[in-house]
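A short write-up of the structure that comes next.
A single protein chain has been removed from this complex, and every other one stays in its place.
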Amino acid sequence: MARVLRWDVIIGLLLVAVFAGGALGSPSFATAGNLSFALGDLGEIALIALAMTMLVVAAEVDLSVASVLGLSSALVGALWDGGMAIETIIPLVVLTGALCGLVNGLLVTRLGLPSLAVTIGTLALYRGLAYVVLGDKAVAQFPPQYTALAVDDVPGTFVPYPVALFVLLAVVVAVVLHATGFGRALFAIGAQEQAAFFSGIRVKRIKLLLFVFSGTVAAFAGVVFTLRYGSARADNGLGIELAVIAAVLLGGVDFDGGKGTLGGVIAGVLLIGLLRNLLMLNDVSTEIQSIVTGLLLIVSVLTPRLISLLRPVRSGTSALKGTP
Amino acid sequence: MTATTTRPEPAARDRSARNLVDLVFRARELSLVLALAALVGGTAAVNPNFLSGQGVEDILLNTAILALLAVGQSMVVITRNLDLSVGSVVGLVAFVVGDALASGWGVVPGVVLGIAIGAACGLLNGLLVSFCRVPALVVTLGTLYVFQGVCHYVAAGRQINAVNLPPALLSLGNGAVLGVPYLPLITVVIMFAIGYYLRAYPSGREFYAIGSSPEAARLAGVPVRRRVLAAYLVSGCLAGLAGVLWLARFGTVVADSANGWELLVISAVVVGGVAITGGVGSVYGAALGALLLTVIGGALVVLRVNPFWQQAITGALLLIAISVDRVLALRVARLLRRRSRHG
Amino acid sequence: GGTTKSSVTSAPAQPPASSAAAAADPDAPIKQGLKLAFLPKQINNPYMTIVAEAGAEAAGEFQGEAKEVGPSDASASSQISYINTLTQQGHDAILISANDPNAVCGPLQQARDKGIKIVSYDSDAAPECRDLFINQASSQEVGRSQVQLLAGMIGHKGEIAILSATANATNQNTWIEFMKDELTKAEYKDMELVKVAYGDDDDQKSFTETQGLLQAYPDLKGIISPTTVGVAAAARYISGSKYKGEVVLTGLGTPNQMRQFVKDGTVEKFALWNPKDLGYLASYAAAALVSGQITGAEGETFKAGKLGERTIGAKGEVILGPPFTFEASNIDDFDF
């Protein structure tokens, strides 16, 4: 617990530092316009990270999120092109996302396959289906009032609507994860699944639920993505699953399950996003950006451990838990 | 004081249990081979070209590099770790070595350079994971970005063209001895070497021990950190070698060769029956997995499947592969239980 | 009920580009110290690099400066982050090769609202979101000439295939449309387009896609690959395979990449415009826009340094010129 706390603090401080540095360093950083964009640009990743956090806490992972996003984008395009009303398309597409999640969940819970393997498979499958649905077409001309909804800020703020929505959802997830029985169950499952099961926790049902949630959120993110860019393509969001995972890791969630806080993850998402934005504004080239991202990831996790290593190891856990 | 009695005589159940267990372990490689046979047979039936000399050669060449990476990866996975950075390493090595050769390096120094770079990358990953105890996922995802960045930085939008490369290297990529191309040959030799080491040597078994239970390994006096480091080192070296072979095979490279391959490699390993949770599996399985993935890809094209369907079908087949294998394992496990006790 | 495509498209279209309102002054001098930014599809594409470097050269000629920034992956979303930053940094003009004509539209509009001129090159953005499109060659001409080139080499007979870039690449798809249209003409009745494959502008993928094509269609006579990455990869596979001499390959490639294959007879002819001229022209066009010499309306003209005077065509397009065909006899005269 102590370490996780310390971790949140570290990431939080880094975030503040970046922000301050940006505000002082480059005039165009702290402008409403830029921040609004930078935040909006994080929208989808942030949304998906919420669901991913819950999964990872329960010691599972969903690599297919980016593909679900792509599939939902392709569907939106195809259906819109087919003349269906956007009001019907959106729920329909989100439902499809839930279905994708359900498939992941069933394969994991019913067959007991490792989620990494399953979702690598569905990563290919769903992306493939996206191409099947939309092929090489790119659909545009979405209704302005909706595209606007995906881009514009909540009046009087520099917070785009999707981000506002994210904040709401984040609060809900935070409560669920850290204050409800469901959350307790997630941590127990992640840390010692068998014991959780022996305590009468419906392990499989809960995991299934998580995957469905993850699929749903990803699909919704796909809708936002499509409207924000006003363009539906099969290859939308290609490869952002790694960005999401990077954010979750940076947020201090342990992929062995049972450890992590949502606050950390949100800080992680913001940190990565704002840092990249800041670097771009200062004409730091892409390659340097990815180097910085990578180093940030490693160093932020390395530092607390080095500190605890350098301090004379009193805790007897050294030998028993010391292995990578 | 406690009761004094004798245990039931369980010899019989143990024997039948053993055979079944063996069956489960063999099953993976077996089912892979069967799946392959079916796939190749079916495809060849539709389009004989698939088994033409050229066709087979292409498949072998395409598999070689992926299989090489899968072998390295499985060594890491067996120790209950992961190496996401392989794709970036291949890209980096391919370009840097290409650059060196283009500027007049000899082939041999070039190869050495490539492997050395790979080794350095592996060493970095290994040190961070084993000695600094940073989770493998964090480290290798981080280095994935870092190595990629470095590669782009070095490349700066340039491209290495085959013309500027020594013919010796290119012939290594496309030449053959007695009709067998070099690349698959190299891969197979390495695969058997590592496979044999892991099975027949005490230190080799320790990789499995670590993956099976790190704490127990530590208490048993296994040098956990050294082994994990070694696993990453091997994975790195093989990624380096793969980078050189990539260069030899494709001749033209820009900064992003093999980017995104990390997941491809891992799917190969998983399909090959190496448990992502460590301790189980073999490099042969991993290599077969790579072969299977490549053949699927090739077959779909040869069968004139609409390109938009190809990816979807690949994904579906991948899922079927692991599901079938799993169901099989569960079945055998139940059989084991029913036979195991009380006659 | 609800909002459907028809109900939207029937609604009045977006207002015309604000800048078009201002009047053009052909004799206005080119402003000093212009800041131009090239935003290619992706930075590690040698062809793109050549274009941008030439652009920078041109900028030098009129005491301006041009930089090249861009994503490492050819995706619309990452390109858009760059449009935003360039907007925030306040450049005079953004020159973009769009990964997705529609996706970049919104951000480009925001840029124009800040008075930044938008010039698209290589791959166009949606016309209402840019001032000018510098087209390397009329898409029509590219598409048709490629078919003519190939037809000539295979005697107007046999199965042919196309090896494209990504399935979503706009310029590729436009060209392919014109190729298909050309093929409907009578003289091509014996030629059949059997497949369009996608190499994703990834060397290795293009390479293996070529393998697949040749195996799947044993009677294949010719391949068109209208992308520099694809044609090079295809050439390399064919030169090392039994298909060398059997299958005719052409497409759009750079002389440096194709030289060896022309020399070893794998490829007889291929086409391309001079990417340097493309970048050069784009820079001058942008400068002319910013300086108010032109507004992007049809018929306006401007001076493009050594390339002489250029006229703006329909839909704000400026065409570089007809594609140039390279072959053994002339390839050594070029170095790019």
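We call the chains A, B and C, going by the order they appear; numbering starts again at 1 in every chain.
By definition in this document, a contact is a pair of C-beta atoms (placed from the backbone, for glycine too) under 8 Å apart; a residue touches a chain by one contact, two chains touch by 3 or more.
Just so it is clear, contacts and distances are computed from a predicted model.
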Query - Name of the absent chain as recorded in UniProt (options "Sarcosine oxidase subunit beta", "Multiple resistance and pH homeostasis protein D", "NADH-quinone oxidoreductase subunit K" or "Sugar ABC transporter ATP-binding protein") - result: "Sugar ABC transporter ATP-binding protein"
Report summary line: Absent chain's touching partners (shown only) are A, B
Requested in this report: Return the single residue from B:Val111, B:Ile190 or B:Ala217 that touches the missing chain.
Outcome: B:Ala217
Query raised in the report: If the hidden chain were put back, which of A:Phe158, A:Phe187, A:Phe213 or A:Phe255 would touch it?
Result: A:Phe187
Report summary line: Out of B:Gly104, B:Gly179 or B:Pro202, only one touches the absent chain, namely B:Pro202
Query - For chain B, residues in touch with the removed chain - result: 1-11, 14-15, 17-18, 21, 200-202, 205-206, 208-209, 211-213, 215-223, 275, 279-280, 337-342
Query raised in the report: On chain A, what residues meet the omitted chain?
Result: 1, 175, 179-181, 184-185, 187-188, 191-192, 194-202, 258-259, 314-317, 319-320
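Rule of thumb we're sticking to: only the chains that are shown with their structure count from here on.
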**Report entry** Centroid-based (C-alpha) most distant chain relative to chain B
**Finding:** C
Requested in this report: Indicate the whole-number Å distance between the mean C-alpha point of chain A and the mean C-alpha point of chain C.
Outcome: 35
Report summary line: Chain centres from averaged Cα atoms put chain B and chain C apart, in whole Å, by 39
Query raised in the report: What positions in chain A touch 2 or more of the other chains?
Result: 131, 135-136, 239, 285-287, 290
Query raised in the report: Where does chain B touch two or more other chains at once, residue-wise?
Result: 148, 152, 307-308
Query raised in the report: Which residues of chain C touch chain A in the complex?
Result: 1-9, 43, 67, 69-73, 75-77, 80-82, 84-85, 88-90, 100-103, 105-106, 126, 166-168, 170, 173, 198
Query - chain A-touching residues of chain B, taken from the complex the two chains share - result: 81, 128-130, 132-139, 141-146, 148-153, 210, 214-215, 217-219, 224-225, 228, 260, 263, 266-267, 270, 275-277, 307-316, 318-319, 322-323, 326-327, 330
Query raised in the report: Which residues of chain A touch chain C in the complex?
Result: 28-29, 31, 33-34, 37-38, 41, 80-81, 83-88, 131, 135-136, 138, 140-147, 151, 225, 229-231, 233-239, 276-277, 280-281, 283, 285-287, 290
